[in-house]
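One chain of protein is taken out of this complex; the other chains stay put.
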Amino acid sequence: MALAAPAAHARAEATYRPQANRLGLWLFFLSETFLFSAMISARFVTSGTDTPEHLNQPLALGITIVLLLSSISAYLSENAIAHDDRAGFIRYTRITIFLGLVFTAGVVLEWQEALADFPAGTIYGSAFFALIGLHAFHVVTGIMALGVVLNLGGKGHYGSEDYWPVEGTVKYWHLVDLMWVVIYPSLYLF
Amino acid sequence: MDTDEQLERPVPSSTQQEKVRLGLIVAAALAVLTLIEYVIAVGIDDPLIWLLPFVIAKFALILEYFMHFSAVLGKGDH
Partner (left out) sequence: MRALIRAVSGGAGGYVIAAFVTSLITGGSVSDGVPVTFGYIFALLGWLHGIGVWNAWAREWFGLPPKPDNAKGWTRYFTFSTDHKVIGSQYLVTFLVVFLVGGLMAMVIRLELAGTGEGFIDADTYNKVMSMHGILMVAVAVAAVLGSFGNYLVPLMIGADDMAFPRINALSFWLIPPVAISLLSAPLLGSFEAGWTAYPPLSVVAAGDGQLLFNMGVITFGLSSILGGLNIITTVATMRAPGMTWGRLPIFVWATFSASLLSLVITQFFAASLVLIHLDRVAGTTFFGAAGGGDALLYEHMFWFYSHPAVYIMVLPGFGVALEVITHFSRKPLFAYKAVVGAFLTIVGLSSLVWAHHMFTSGMAAYLHAPFMVLTEAISVPTGVIFLSAVGTMWRGKLWMQTPMLLAGGWVFNFLIGGITGLFLADVATDVQLHDSYFVVAHFHYTIIGGSIFGLLAAVFFWFPKITGRMYNETMGKIFAVWVSVALALVFIPMFWVGVNGMNRRVNDYQQDLETANNFISWMALLLGLSFVLFAVNLVWSALRGPKAPDNPWGASTLEWQVSSPPPEHNFPLLPEVVGHPYDYGVPDAQHAVVGGSAKSED
C-alpha cells in the first residue's frame, strides 16, 4: 500500500483503517468549521451585513462558479479512481487543479481592485481580506495536496481497493467549496 | 488486524456511470441555486432572510453528495 512505512510504529497508519481515517478527517473538518465560524462572526459583529458600493459582483460570481466546477471535477476524479479508471483520475485531477488555479488568480485580481476601493484599514476591508485570505490559504493548500496525489496516482499508486489519500484530499477540496458557500453570500450578497 | 477491517469495507453499490450522473445532477442543482441566489441578491434590498435557505440547501447538498457525510455515521455507501 502506498503509505506503507517500514517502521514498526508507523504500522497503525499504514494499515488501511477507513474508520479511523475518516473519523479523524471529519473531526478536523469540524474544527475547521469553528475557525471559519469565528472569522465569519467577526465580520458580522464588526460590520453587520454592510457591503461597499464597489464590489465586483460579476467577478465574484465567476469565481464562485469556477470553484463549483472544480468540485465536480474533484468528485469525478475520486469516482474514477474508485473504479480503477486511472486515466480518468488523472484527467479530472488535472482539471481540478487548473480550476483551483483559476480561482486563485481570480482572487488576486479581486484583491487588486479591492485594495484601491476598500483598503484593509476600513472595517469591511478588514473582514474581506481576512476571510478571503483564510479561504485562499485553504485553496492553495488544497491545490498542493491535489498535486501530491496526482503525482503519485500517475506513478501507479492507488486503486479501487486503496485510494484513501485521494478520498481525503477530495473531501478537503469539497470543504473548501463548502466554506465558500457561506463566505460568498456573507461578503457579497447579504 | 487488516483482514478484519478490510472485510468491513462496503462493496460499491453503484457503477461509475451512475455515480457520474448523480454528481452532475447535484452540480447542476448547485449551479441553479447559486444563480438564483445571485439574482435575489441583486434584486432585493436586505436579502439575508431570502438567501439563508439557499445557503443551507447548498451546504447540505455538498455535505451529503460530494463529501458523503452519512458514511461517517456508519451508514450509506462509500
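Here the chain labels run A and B in written order, and each chain numbers its own residues starting at 1.
As a convention for this text, contacts are C-beta pairs under 8 Å (C-beta built on N, C-alpha and C of every residue); 3 or more make two chains touch, one makes a residue touch a chain.
Quick caveat: nothing in here was measured; it's all calculated off a predicted structure.
The missing chain, though absent from the view, touches A when the full complex is examined. Only one of A:Ser47, A:Thr64 or A:Asn79 touches the chain withheld from this view, namely A:Ser47.
Taking the whole complex into account, subunit A touches the unshown chain at residues 2-3, 5-10, 12-13, 17, 19-20, 23-24, 27-28, 30-32, 34-35, 38-39, 41-42, 45-47, 119-123, 125-127, 129-130, 134, 148, 151-152, 155, 157.
We take it that only the chains that are shown with their structure count from here on.
With each centre defined as the average position of its C-alpha atoms, the distance from subunit A to subunit B rounds to 15 Å.
Contacts from subunit B toward subunit A in the complex involve residues 1-2, 5-6, 8-9, 12, 15-16, 19-20, 23-24, 27, 30-31, 34, 37-38, 40-42, 46-48, 51, 54-55, 58-59, 62-63, 66-67, 69, 71-72, 78.
Contacts from subunit A toward subunit B in the complex involve residues 15-19, 22-23, 26, 49, 57, 61, 64-65, 68-69, 71-72, 74-76, 79-80, 82-83, 85, 160, 171, 174-175, 177-178, 181-182, 185, 188-190.
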